[in-house]
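A single protein chain has been omitted; all remaining protein chains appear in their positions.
Here is chain A:
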Amino acid sequence: MSIVTVQLGQCGNQVGQELFEVISNDANDTQRKVYSECSSERFFNETANRELVARSVLIDMEPKVISQSIAKTGKSGKWRYGDRSHFSQKQGSGNNWANGYCVHGPRHEEVVMDIVRREVEHCDCLAGIVAMMSVAGGTGSGVGTYVTQCLRDTYPNSFILNHLTWPYGTGEVIVQNYNSVLTLSHLYQLSDAILVHENDTVHKICAQLMNIKHISFRDVNKVIAHQLGSVLQPALTGDSHGIYNRNPIGELMSSLVCHPEYKLLSVCNIPQVSSSSMAYSMFTWPGLLKHLRQMLIANSKMEEGIDWQVRAPSFQPEGTERTGSHRRPGFNTSLANLLILRGKDVNDAEISGFQHPSLYTPWLPADEAFSMWKTPVPFNKYEKSAILVSNSQTLLRPLDNMVGKAWNMFASRAYIHQYTKFGISEEDFLDSFTSLEQVISSYSQL
């Protein structure tokens, strides 16, 4: 089964390119033929001349980023983008969600959906669509939301996973909070699941774990691609009966998104080290899993700086009323978790620490809340890696901050004239704020 990715805007296209690089390197690297073939089939289309063409659609409202991507991949020789799989215009969306959603989206709907349709037709069997974009700008966010809407209308029975990159808290774009609020509120209705990476978090990983001195966007994008790749590459699941799972996105959804009010997913991946230290590092499954579990409950995104003081509440025997004791300060309650283990001796890993009911919200039985995938094939040169995809309160604070700042700005009506001139009214803003406050409230009460 194949996945089609739709890369939207500068960020979506830059991250998407790194993602295909990671996947192609990982698949080529390994001696495991079955894994490589499954991965290739999933993400690439093999042409008559044995070339690998990414199953990807590139969309942007200005041409520079896409031309660069196509040129770069054309040179590498390992894989490339399809010749007619991209669409760009001359003039960007000006960081304006309304411009992207109300003007550019509808204007180019036909052409864009044509390209998507062609790409989907190249798949023997469609596993799902992954749309990649940022929320701060105008194209990724605005056009991205509109395209997601079109995808939902055209493929009502397919799985749609939106991968979002949230901007640095201290501003890349001044109106980023408006754009983010509008995007998230709309996507919540359209998307099956929303997987989020925050620039601030990834930046810290680059600085502290990977020891990169002058961090560029390329470094950030590589980390995001590594984490996303580690989720989407083939694995053996509970349902796949000994062969690589044929329905990765569907299984992701059914494991993690059991309720439409809770769609925000985050990823933790350990270990993450600089390539120079990799040769000297030895990891064991108990060590990795212990850290990962604490990272989950203490809401830490990295192996360093974990707060070991945060503990799960003590176990309540069956039948007793579970009070709000699981809502301890600092404790990150999960709705559901998916653990993916890749590498050597994977069957020896002891994962019961993740199945404990105290980690989870009381209204979902713990054995439904936890799932595991694994494969003995190591990922991207890491002998062992453990990935946790989590539907939990991790994103609650960043979401709350984003909505708070946007609301403050909205209260003074700053910049609103820039949106109303393209057709987004104050009522639309209020609707978006209301939906997101609802999401925040739901997650707070887990």
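By our rule, contacts are C-beta pairs under 8 Å (C-beta built on N, C-alpha and C of every residue); 3 or more make two chains touch, one makes a residue touch a chain; residues count from 1.
Rule of thumb we're sticking to: contacts and distances are computed from a predicted model.
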Identity of the absent chain, which is to be given by its UniProt protein name, from "glutathione transferase", "Tubulin epsilon 1", "Prolactin receptor" or "Small-subunit processome Utp12 domain-containing protein":
"Tubulin epsilon 1"
Across A:220, A:340 or A:389, the one contacting the chain not displayed is A:220
Of A:107, A:122, A:152 or A:405, the residue in touch with the unshown chain:
A:405
Could you tell which one of A:96, A:145 or A:385 touches the chain left off the display?
A:96
Contact residues on chain A toward the hidden chain run 10, 14, 62-65, 68, 89-92, 94-96, 138, 168-175, 203, 207, 214-218, 220, 403-405, 407-412, 414-415, 417-418, 433-434, 437-438, 440-441, 445
